[in-house]
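The complex is shown incomplete by one protein chain, all other protein chains being positioned as in the whole.
When the chains are written out, they are named A, B and C in that same order, and each has its own residue count from 1.
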């Protein structure tokens, strides 16, 4: 499972091969192919394969909409139009396959996105490596006092040291015992499918993950969001960089119409119209709840 | 929408382009790319793109099963093993994108397979071409007298002539009226989204259809089956030929463990054991219903 | 397939039965059960079964978020919060099963929503009834001159009469020929799976359609939208009425945060902030394309 010398050789070999193809090809993705992009302390994302490009989106849209698309003068304009009007099927015509190494607690969030194909390393068949995610000091954050699922200030001094000691100590001991239970020296050796239950959620696993562009954008919108947990967000951000190279026009549209977009409720739109007409609106006169109003103000005052 | 002169030029242009790639590449598929393979009287299947090959299936399986797969000595053996034991995820790592032109009544069956990406030509936006499926004389079959969803003998003589006349006449008249309703000469012209309702189910539509290999095999098992309606089966058979070129090892395993396989119920397995032990079993002593017994006998006596 | 006398008896029988249950029960839905709600000229929607209610959404959310939901003081507040923050899984915990009778061209749009369970009447097995959708005079609209997929003014006078005559005449003739081809009097009779190809897209079909509330809302957002084709929108509007009875809190949240909501792109949000700060912004200084700007103005000036 490790990405040591053998893996280096395999990557070099894969990157060395080249064949002519008539398929849509993206030079910037060819450059990225097979090379692991580091994430967290031991994780990575690497592109194994891709299908389609910006032109493939346009090509599929023109099949669907035929003459209806002729008035959109160029590819960027058409892609923006499709994104703005929630035409998802042309984006489904692109596909990407990634090899990802990630802590188990991140994998558990990630797998909730059901519209992807996954081949995960099986700890029932094979033995996991001794690799654990230990947060960098600047990521060792306190529980947020305002948000049940958020982080507050960074821990400092002795508390930070205690936490790191516990995380490292428990990981080490759990893995030592995992090996001790599996060992067949002088004993039978516990079944792998049982021994794995002793391993903590910060151990690394890996998988092949294949997804179409529409569903990838949905994943990125949720996981590259600033409210996503840091440990999955860094993976999403790495994949954003990859997508930017792969389908630059679609990514730009995604950024404007999804990542940076804001959804206003019917009530909020009404308030907005009153404000633009010069009226002063307060939470009391807005018809919104306090929570909604706080979020609304965050958006229009550039905070959020 | 037609595949006339412009389409020929576009195909030639697409086929002429070539770029080096580090991705998995299958020469036999490169040869097929963009060329329409004729199906029925006006339909076709053409490969627009593909991702992965037999080696990609093996590569994904080895990520999942790690050391657990080392004992399977070669790729063919591993792929057979995966297919036999219903390990579907490695097959999901391959993907194919097809451009298909097909009659609407075939499209209606086809779309029931939900795990695919589809971009269909929209008759709301654009105008359909005057192209209808008219069965060849040897496909003009009578209703089966034993199977509610099957065909019996081929129609002959006057009856066949009457049927063809009705199909052709109604198609022509419907399309004439479709054009007449749409026309803006001397009148407003009916909305496209309404005019299309006059068109019969044998008019041709087209779509881009993208699916992973596992789900493609599921589609092919149902639609290349001899009980499938002829008009969809010929599409499935064409795609079988393509798949054979694309992933020869996986296709051979699919043929043996799916297409040509037989599912025996628990009761049937019991009867088989008794028969192999020399017992003579009849429907009455089998515990099976008459319908089951008939199907069982069909299989073991090479009929089916 | 028809909903004549037998169907009436069956409905009366189903409605007469009653049994005690410990499951979540919604009196207003019990009232609706099995009764067909008319749509278009021969279509209907009727509720066959439902699972869950507003409380089931809350119950599921509290499993997920545990103590994290305690601060939201009541069910309506929690449901609004979930909807606002795109927490979709609690809404997936409710399910509805509908029996729908609809024209084939509407069914073809509808089936594109893949996350539902469907049992459609099979014209391969059985014979379709002589029932066609013929638009009411006020729905006989011209092609829009500004929108490729829209309708313009209503057709009048002779043109309207001509269109109705063509639609009715072609439907009648196609069905007469359908029957003539199927007939086994004095001839073999064409297979049903072939004869159906002569039927136009305004013939009625029917299906059982089962979907969870999250995906139902997605369907309704697209199909109850004013840009949806009238013939599917009336089905969506009927289902909106049903959903309002079924899960009144969730429906209210859906209405505010989805149906009546507006998505502003990152660029549009920037412009809004400038406007609210008193700046006069024009299309030229907005950074938006003409199309975007037109849509943006439509929203903020109450047009949309």
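The rule we apply is simple: a contact is a pair of C-beta atoms (placed from the backbone, for glycine too) under 8 Å apart; a residue touches a chain by one contact, two chains touch by 3 or more.
Quick caveat, the model's predicted, so the values are computed rather than measured.
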Point to revise | For the chain not depicted, the shown chains it touches | key: A, B, C
Check your understanding: Out of A:199, A:240 or A:272, which touches the unshown chain?
Key -> A:199
Review point. Which residue from C:17, C:226 or C:290 sits in contact with the chain not drawn here?
Key: C:17
Exercise for review: For the chain that's not shown, point to the residue among A:10, A:31 or A:170 touching it.
Suggested key: A:170
Exercise for review: For subunit C, enumerate the residues touching the unshown chain of the complex.
Suggested key: 1, 14-15, 17-25, 30, 33-34, 48-52, 56, 59-61, 63-69, 89-90, 92-93, 95, 97, 99, 117-122, 125-127, 206-208, 210, 212
Revision key, fill the gap. In the full complex, subunit A touches the hidden chain through residues 103-105, 108, 111-112, 114-115, 118, 122, 124-126, 133, 135, 139-144, 148-153, 155, 159, 162-163, 166-167, 170, 173-174, 177, 180-182, 184, 187-194, 196-202, 229
**Study point:** Residue numbers in subunit B that touch the chain omitted from display
**Key:** 65, 67-68, 71, 77, 80-81, 84, 86, 148-149, 222, 255-257, 259-269, 272-273, 275-276, 289, 291-292, 295, 299-302
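Just so it is clear, only the chains that are shown with their structure count from here on.
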**Study point:** Angle, in degrees to the nearest 5, of the Cα rotation that carries subunit B onto subunit C
**Key:** 180
Practice item. Compute the distance, rounded to whole Å, between the mean C-alpha positions of subunit A and subunit C. Key: 32
Practice item. Would you mind pulling out the distance in Å between where the CA atoms of subunit B average out and where those of subunit C do? Key: 29
Check your understanding: So what's the Cα centroid distance for subunit A and subunit B, whole Å?
Key -> 34
Exercise for review: Could you check subunit A for residues that touch two or more other chains and list them?
Suggested key: 65, 67-68
